[in-house]
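The complex appears here without one of its protein chains, the remainder shown in place.
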Amino acid sequence: MGDPVAIVGAGQTAHRSRRLDVSAPELIDEAVQSALLDARLEPDGIDAVVVGNMEHFEGIHLSDLWAVEGTGGAGKPQLKVATGGTTGSSLAQAAYYLVASGFFRTVMAVGWERLSDSEGETTTGIVTAFDPIYERPTLAGAVSGLAIMACQYQTRYGTRAEDTALVVVQARENAARNPHAHLRKPVTVAEVLASPVLSTPIRYLDMCPTSDGACAVVFSSRPGAGRVVWVRGVSSRHNHTYIGDVTEGSVSYTHTLRLAAEDAYRQAGIADPRRELDVVEMYEPCTWAAFEWSEALGLCGPGEAARMWAEGATRRDGDIPVNPSGGVLCTNPIGATGLIRVAEASMQVRGTAGERQVDGARLALATGFGGSFWSEVMVLGAER
Amino acid sequence: MIEIAVRATPELRYRYAAGRYASVFLHGLRDGRLLASRCQRCARTLVPPRLACTGCFGRMDEIVTLPPRGVLLAFTQVAFPFLDPFTGIPRPVPYCYGMVKLEGADNTFQYFLSEKDPGRLRMGQPVRAVFREQRTGSLADLLHFAPAEE
Partner (left out) sequence: MRPVAIVGVAQTRHAERRDDVNYAELAFEVVSDLLARTGWSHDRIDTVITASSDFWDGRTISDMAVQDTAGAAGKSASKVSMDGTFALVYAAARIASGAYRTCLVVAHAKASEGHPRLIANAAFDPIFQRPIGVDDHTALGLQARAFLDRRGLTPDVLAGAAARSAAASATNPNACRRQPAHVLVADPLHEDEIAPDSDGACAVLLADAETVRGEAVWLDGFGFATDVHGLGDRDLGEPGVLPQVAREAYRRAGVHDPDRELDVVEVHDASSAQTLLWREGLGLSDAGGPAWNPSGGAMSAQPGFATGLVRVAEVFERLARGEGKTGLAHGMTGFVGQAHCAWILRRRARA
C-alpha cells in the first residue's frame, strides 16, 4: 500500500500548566529541535511539515502561519490539520499519507497548545464546537458529553467510582517515570472519590487536565540505520455531529473506535489484540473512557475493563500495559495530545522510552479521540 | 527579567443563520409543537429537523409533529461553573440535562430536565415536554422535560 513509512524520531517539551517562559514559536521549537536531534536530521532534511493547533482556544486565527518560525515551515510546504481532540493523531495520519503517497520523503508532524495565552477555559471553547441553537445551551463541554456516555456504561455494568479511580491512580504512577508529563504526583482512590463531581458521574480527578506543550514526530520512507519503527496500520472513523444522532436506542458511543480498531488490526495482521499488542497508548480523556476504550479495542470483553484494571493487567509490567507515559489523564496539550500517543508508542518500539520502557515492546497501538466520537488508530511495529 | 504579557480582548460577534429547517423548528416551538424531519428515502425521523439525512444522505423533505412525550436514555447533573460562550458569564449550576427518545423519533433530543437531583432520575424513565407560557420562537420556549406520571 504505497511506500512503507517509518517513524525516525520524536520529541516533546516539558508539559506544564503554564509555560510562560516561552512564546508559542519558542515552545514549538523546543519539541522540533528535540525531534530533529532524535532523528539525527538537520532542518534541511525535512521536506514538508504538518502542523496542528486549535486556534479558537488560543484566540489566534491561522495560528500555524504565525508560528512558522518555530515549526521550521518557513519556505517549506506546510499543511495545517486541526480536528479538535484528534488533532495530534490526525497530524500523524496526514504526515503518514504524505510520505506513503510518494509526494515527500520525510515529513515532520508538529502539534502544540498554549492555553495559558487565553484566559478563557477549555470548556468554553469546546462548547462552541456544538450547534449554537440546539446543543450549546445544555452542553458543558467535553465533561458533560463524556458524562452522558459514562451514565449509560454505569447503568449497564454497575461500575463504581472506586473502579474507575484505579485508572488515574495508575496513570500518575506511570507519569512519575515520565519527565515530560504534566501531572506526576501520586493520587489515591480516596482522593479521587473526595474530589468534586463535575458532571455526574465524572469527578474532577477522573478528568484530564489542560496543559501547555508541544510534540513533534518525524515520518520517513528512508529511515537510516538504527532501530526503526514502521507504521503498520492507520484508520479513522467518526460519528454524527449532533450527539442525539449518535444514540439510536442501544448503539454504543464506542462504535467508531471499534470500527477504526478493526480496520487497523486488519491492515497490521493482528488477530488477537490482547495477546499480540505489547503496549497501548490510548487517548483517554477521563477514567471512564479508559474502560470503554479498552473494551472497544478488544483488550477485554464487554463490562470486563474494571476487572482487567483491578488485576493489574494494564500496569507497565502487566500483560497489556496501557499508557506507561501517564496518558492523557496526566498530560493534555490539546493540539499535541494525540501526537504524543504516537510519539510514546514509537519510543516504546524503538527502545527509547527511558524509565517508562516496556521491556521487549515490538508492537504498539496509539489512539486518538475527539468530538463526534472521532476515533483514530495507528499500529506501529518493529517489523515492516 | 520581567516577563511581559499583553492583554487583548477580541470580541468576535457572530450572526448564525438558522437556515430554513431550524427556523421551521423554532416556529414550531413558538406554536407549542415539537417538529421532526422525515427522510423520503429511508423513512428515518430525526429531531431537530435538518436538510441532510445523517443516515442515508437523502434529503429530508417531510416535516412531522411529534407527541411531546418520550423516555430518558441518558442524563447527567452538571455541577461545575464554567464561562458560557453564549452569555459571557458563568452558567448557573447545578442543572440536569438528558437525551430524550421522543415517541416517533429515531434519534434522541438533548435537553434540560426539571429534576435537579440525578438520584431521582433513571434510564428509561418516561418524560414529557413542558413549554413556557410566553413563547417567542427560540429553543428556550421549551422549558424542560419533566417526569411523566403514567
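Worth pointing out:
Read from first to last, the chains carry the letters A and B; within each, the first residue is number 1.
One rule holds in what follows: contacts are C-beta pairs under 8 Å (C-beta built on N, C-alpha and C of every residue); 3 or more make two chains touch, one makes a residue touch a chain.
This one's a predicted model, so the numbers in the text were calculated from it and none came from an experiment.
Contact with the undisplayed chain is limited, among A:L79, A:A161, A:V228 or A:A313, to A:L79.
The missing chain, though absent from the display, is touched by one residue of A:I28, A:A100, A:A181 or A:I340; that residue is A:A100.
In the full complex, subunit B contacts the hidden chain through residues 6, 8, 10, 12-22, 50-52, 54, 57, 59. Although one chain is not shown, part of subunit A still touches it, namely residues 1-3, 54-57, 59-62, 64-66, 68-69, 73-84, 90, 93-94, 97-98, 100-103, 125-126, 128-132, 234-242, 245, 256, 259-260, 370-372, 374.
Please note the rule applied: only the chains that are shown with their structure count from here on.
Subunit A and subunit B have Cα centroids separated by 30 Å. The touching residues of subunit A, when paired with subunit B in their complex, are 20-21, 59, 120-121, 123-125, 127-128, 132-141, 143-144, 147-149, 151-152, 155, 196-201, 204, 240, 242-245, 247-249. By the touch rule above, subunit B contacts subunit A in their complex via residues 3, 5, 8, 10, 14, 16, 18, 22, 26, 46-48, 54, 73-80, 82-86, 91, 97-99, 101, 106-112, 118, 123, 139-140.
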